[in-house]
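The structure follows.
All protein chains of the complex are present and in place, except for one that has been dropped.
Going in written order, the chains are labelled A and B, and every chain counts its residues from 1.
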Amino acid sequence: MNSAFAWLFDPEHWSGPTGFPARILEHLTYTGLAVLIAAAIAVPLGAVIGHTGRGTFLVAGLSNGLRALPELGLLTLLVLLTWVGLLPVVISLVILAIPPILAGTYAGVRNVDRSAVDAAHGMGMRGPTVLTRVELPNALPLIIGGIRAATLQVIATATIAAYVSLGGLGRFVIDGNNAGAGSPDGYPQMAAGAIAVAVLALLMEGLLELVERVVVSPGVRNQTRARRAVRLRRRPTTDLVENPT
Amino acid sequence: MKRVLAGVATAVAALALTACGSSDPLADDPGGDGGGGSTETIAIGSADFPESQLLAEIYAQALEGEGVQVSREFNLGSREKYFAGLKDGSIDLIPEYTGVLLQFLNKEAPEVEPEEVYTALKKVLPENLMVLEKAEAQDKDAVVVTRETADKWNLKSIEDLVPHCGEVVFGGPTEIQQRPDGIPGLKETYGCEFKSFKALQPGAITTKALLDGTVQAADIFTTDAAIEANDLVVLEDPKNNFAAQNVVPLIAKDKASDTVTETLNAISAALDTETLLDLNARLNAPDKPDYSDVAEEWLAEINI
Partner (left out) sequence: MNIDWPWPWLPANTDDIAEATSEHLYLALLPVLVGLLVSVPLGWAASRWTVARGILVPLAGVLYTIPSLALITLVPLMLGTQIIDPLNVQVPLAIYTIALLVRSVSDALRAVPGEVTAAATAVGYRPFHRFLTIELPLAVPVIVAGLRVAVVSAMSLTAVGALVGIGGLGRLITEGFLRNNGVELVAAIVLIVVIALIIDALLLLAGRVATPWTRAQRGAGATA
């Protein structure tokens, strides 16, 4: 235990291209890139499916099926099919990040209060305008919820990028494993890396929670909570599992 | 009520049958009987790369051919792990390489010549272990480049690479960043400082990274079949940065009976670098044959 923290706080491990700051930056870069690209794909897709009600099989099918896909397998396969580098890693992470964002956006748009949509129609808004002006803003909590889930998923998975010779906090775990348990750069390094990535994930979760609070307008936020409470009292819903608050 | 129980039972059974039906497959087989009696027993270990497993399998089959009871504990991972196994008796024998073993036991070891390395090694081994005769076969580290790179920069030896080192991304196993004859050695012996380093698992991945251009030079072991298969160029090491790596059986003294010693020495005598290269090529054949088949074939060829 001590040796793990000793390794973690050793100033030598906090400088240079192989130190913690550099690895954290790499880790966040992979994560940010993947979530951004995934959101660019999944939010429009989920919004359209939610708005038109067509193609819902895509949402359920992707969420279920991709959850079963082993990330390590996808990543190594892509590396062998392409090359050792950022591309296969980003592709894998994007594929992983799409389902939560897709599901969140779809659920968000789908669950928008019908009266709000009716009011919009009453005001003369057409389909796409209804989508962008009314449904999406109201769907924001669930969309952001989906992005949060995706971000956490990606931060966790980005640790295995080190196995295919990339950087990130997983580097410490992989290198430590290679060094052998007894060596001072062995298990202590692994444990230090593991602690670092766990802390990063927790910090990120806290940060995103704050972002969600700031971004979602209070009216919408309370509305969701009230509606959820009403739903709870009526009957249990399976989507509580898909979208934990 | 019955329906509920039926449904729950189905679910639980589905899980339980699959989970409990399989016995713990991760428990080690006890393998051979513990000592005594007229049958010798020996536990052979290997590291987790193909060549090590092949050599271990060769030892195993040869000894079984002499009536020794063998238990196989392959894929043990790092040297730390299996050295501990040798010390506590969970394994008795493992194929090793003189240079890395010496450096493992003495981090400052300066020896690089085969004979010197072997002699120095014998001096630093722990009490209960010994090495038998070394094979002529060596599987050394080397700086390897593609044919294109060699032609482009006119490279024959590492010295030729030095002016270009600053633009080279170098690939290799993580350890060579620390090993004295690895990155630090190249810097000291040749003054070669690479642009950056990429940690790559030895084998197909390193070859791929080199061929794809992800790295411009890589640490590839000299008996890797990929060298021949991909027309790669091994740069000469005139200043002898890389230590000799003769294949040698590392064995517990009390397991080195006459039978065992003779058999293993016979194998070492038949094992030169050419042969090792050939064996690796067979392992790498398109149909990815099993270690035991390749081992069996070769042992038959040399009549052991």
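Things worth noting here:
Quick note on the criterion: a contact is a pair of C-beta atoms (placed from the backbone, for glycine too) under 8 Å apart; a residue touches a chain by one contact, two chains touch by 3 or more.
Keep in mind the model is a prediction, meaning the values are calculated, not measured.
If you put the hidden chain back, the residue from A:71, A:135 or A:185 that touches it is A:71. When the omitted chain is restored, the residue from B:207, B:246 or B:268 that touches it is B:207. The chain omitted from view is touched by exactly one of A:8, A:89, A:120 or A:173, namely A:173. For the chain missing from the display, the contacting residue among A:58, A:80 or A:116 is A:80, taking the whole complex into account.
Looking at chain B, the residues touching the absent chain are 1, 3-4, 6-8, 10-12, 14-16, 18-20, 22, 24-26, 50, 77, 201, 203-205, 207-208, 211-212, 230, 286-288, 290. Remark: the residues of chain A touching the chain excluded from display are 1, 4, 60, 64-65, 67-74, 76-77, 79-81, 152, 155-157, 159-160, 163, 170, 173-174, 177, 181, 187, 190-191, 193-195, 197-198, 201-202, 205, 232-233, 235-241, 244.
Criterion: only the chains that are shown with their structure count from here on.
Those residues of chain A that touch chain B in the complex are listed here as 17, 79-80, 83-85, 165, 171, 174-175, 178-183, 185-186.
Put simply, chain B touches chain A in their complex at residues 77-81, 84, 171, 173-175, 178, 196, 198-200, 205, 208-209, 212, 214.
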